[in-house]
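Taken from a larger complex, these chains appear in their original positions, while the remainder are omitted.
Chain lettering (A and B) follows the sequence in which the chains are written, and residue indices restart at 1 in each chain.
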Amino acid sequence: MNSFSLEDKEDISIVLCGAAGQGIQTVEQFLTHVLQEDGYNVAATKEYMSRVRGGTNSTEIRISSKRVSAFVDRIDIFIPLNKTAIARQRKRITKDTIIISESELIKDEIDISKYKVIEIPWTELAQEIGSKVYLNTIAAGLIAELFQLDQEIGKKYLRNRFASKGEEIIQKNFEAFNKGCEIADTLISEKGLKIAIKKSSKKDKELLYNGASAVGMGAIAGGCNFICSYPMSPSTGVLVFLAKHAHDFDILVEQAEDEIAAINAGLGAAYAGARAMVTTSGGGFALMGEGLSLSGIIETPIVIHVAQRPGPGTGLPTRTEQGDLELVLYAGHGDFPRIILAPGSLQDAFYITQKAFNLADKFQVPVIILTDQYFMDLYYNIPPPDISKISIEKHITKTEKGYKRYKYTENGISPRGIPGYGEGLVRADSDEHTEDGFITEDLDVTRVKMVEKRLKKFDEVKKNVIPPDLLGTDKYKTLIIGWGSTFTAIKEALDIIADKEISFLHFKQVYPLHQKTKEFLEKAEKVIIIENNVTSQFSKLIKLYTGFEIKNKILKFNGMPFSVEELVEKIKKIEEV
Amino acid sequence: MSKKNIFDMDDIDIAWCPGCGDFQILTTLKEALVELDIKPNNLVLVSGIGQAAKTPQYLNCNFFNGLHGRSLPVAWAIKATNPELVVIAESGDGCSYGEGGNHFIHTVRRNPNITNFVHNNMIYGLTKGQASPTSRFGMKTGIQVDGVILDPFNPLTIAIGLDASFVARTYAGDQKHMKEMMIKAIKHKGYALLDILQPCVSFNKLNTYQWFKERIYYLENHDPTNRLEALKRAAEVEKFPLGIFYVNEKPTFEENTEVYHTNKKPIYKRERDLKKFSEKFL
């Protein structure tokens, strides 16, 4: 094995880095799709600046023998596409990193002789084919060939991708692709740049999608037929996904004038019988508090997807954080029940979003799904969801004369009618109201009973909490706590640490907490919480509802997700104490 | 109210002040609804918060009494979810043009087939007498101690400026005209704004019945399809012409929405096809 060989790797991390607009995403799309189709496990994560052109963005693609799906610091193959790429990724580039680049882009930044650099005159080669734009396809071809991609798959993809541009462009891309393959062949034979990743066995049935699509598919499978939202990174992907599939699934998609309109429209639609959703980020959600409270008092279901990004204020619009847990937990004036879910894997995102609609409908409460930028943009191949396991549970009643919208019942849940379906009249009232839905000033009886009715529903909600997942032995000494999108990174870090006494408890429902939470915590000798925010919001929630104080915290708040390596290091450090 | 109307409610304690224009609006609305032969359970009244916004509480029908300023997004969404319903958004001037100003302008653009009645008393009634967007320049209140220093908001010029589908004004003191306008507004296909001049006897000592009486007159020989002419009449400052200023027949939001292009069934009645889901994604 010479120094360029990657044969000993079970997983390869390729990072492309360059300016917005340089086509990094095109390469990412190409490679993930064709390699997955060819049977590899693939995963990709992105980080980018809040701008449309320029700056320095990057994509990390992992191709692996085992299924892995988190962000790693390690870069096996680095492809810089502009002059700032090296500087931006410097701390991740080591002597082991293979840098494939024009020397022009890197020579001022590193001593080329000291790194594993492969110089490729991309621009020149692309221009030979006809234009700089073919650079991407050459790079894509090069990487593909390193993995011995079935060339037909690559060409089929290119043909589809450029179909609208005409045959000439397609042929040029083929040419570029072949060029890339040729270079790769030379690298393999001359430099020994060999890769030996094994393909996955279950390739046929696997799907490749990202967090935004997973949430969107969950919504479709949950019966969502109305979405009204205002664009806001990183939540817009869900809106776009539903818009794209609106025709096939009869979904009314409307862009609101602002977030306040969005949530009020969502509640209007739900009142009339729709399965309604809104998608936003923290700043947009901060404008929806009054609407959330309205959902609470009128007892009208709504599913709210909040893709977190770092605040306060505009903060870092295209970055990631788990800093809005407390916001969604306490938003809205007055006391009323709510449910907060936070998927960890793409599978979770599908099932949980699907379920969110059923929960909202059943308990007539707002259900919030918390994701984040990292999760929205995270891609990997997963087995297809099992549709037989899900169902769309509707809880709408045909009304009769004398129908009372807020009828007192034992568990606080009143049969929900909708206008025009049945003989009854449906009165939704944001004022404190009687069972019929009329304004009341009867304080001693009606007000008290209505407050209690709403809280009783919460008792029902508590009986239906999704339990946290325990990964590892239940005889753990150390228990790692995580929630939401940190799932894959923590899981992989623990696989690496491979300590049988450490287990991982992951929460995909963060509120209300599952009743067993305390038990799990108290069994451990040491508990470590891992959160992508600065004040450890989830540990506060845990303390409040279990009394258990978690002392060991691994927190990150620079706008980036945790990498597997830093988790390994930080967990080990705490373990050593 | 003489004979019993199906929208009448038994036994209610109406929270308005004696003499308030809101009573005339309520009575006339019930008459208009009966004349239009609308069924109570097919009607949804949507309101925000304020004195005017209490109107739905006093009619025998479905209602959504939501948040201050937010009646319009609720109203269009209800209509879009179930176009078979008759949807009327009814609220005060503060609710509709103040807190709800952004929804007003964008709902006009959206053009859902709903009706919007605005009780324009040129004051915040329920909160006890602060200036509303339509308050006259110079009017003094507990907050505007030196008088209002903002130019009054003219809902009609704005709606016409936005090329609204139907724009009209009436006066609570003329129930005959009001009923005619209500009926036309409800019948109109598309977003219909009816601004109703309404005296508030408790807090608005400036814009009284007398004051309005001296300033209203009826649009005559006016061609409501002429947008510029409509703007001109709507922009009058000294007087308040009443009638239909502007009618612009155009497709509604529901008609424009793809989900109703071929299939007219309200979306809430459609079942999600999970088999199609599997075919599409799995």
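Please note the rule applied: contacts are C-beta pairs under 8 Å (C-beta built on N, C-alpha and C of every residue); 3 or more make two chains touch, one makes a residue touch a chain.
As the structure is a computational prediction, the values presented were derived from the model and not from experiment.
For the assembly as a whole, chain copy numbers read A x2, B x2.
FYI, only the chains that are shown with their structure count from here on.
Centre-to-centre, using mean CA coordinates, subunit A is 42 Å away from subunit B. Those residues of subunit A that touch subunit B in the complex are listed here as 207, 217, 220-221, 223, 225-226, 228, 245-252, 254, 256-258, 260-262, 264-269, 271-274, 276, 290-291, 294, 298, 384-385, 387, 390, 392, 418-420, 422-431, 437-439. The residues of subunit B lying in touch with subunit A in their complex are 15, 40-42, 44, 46, 49, 54, 56-57, 60-67, 70, 72-78, 80-82, 84-85, 102-103, 105-106, 257-259, 263, 266-270, 272-274, 276-278, 280-282.
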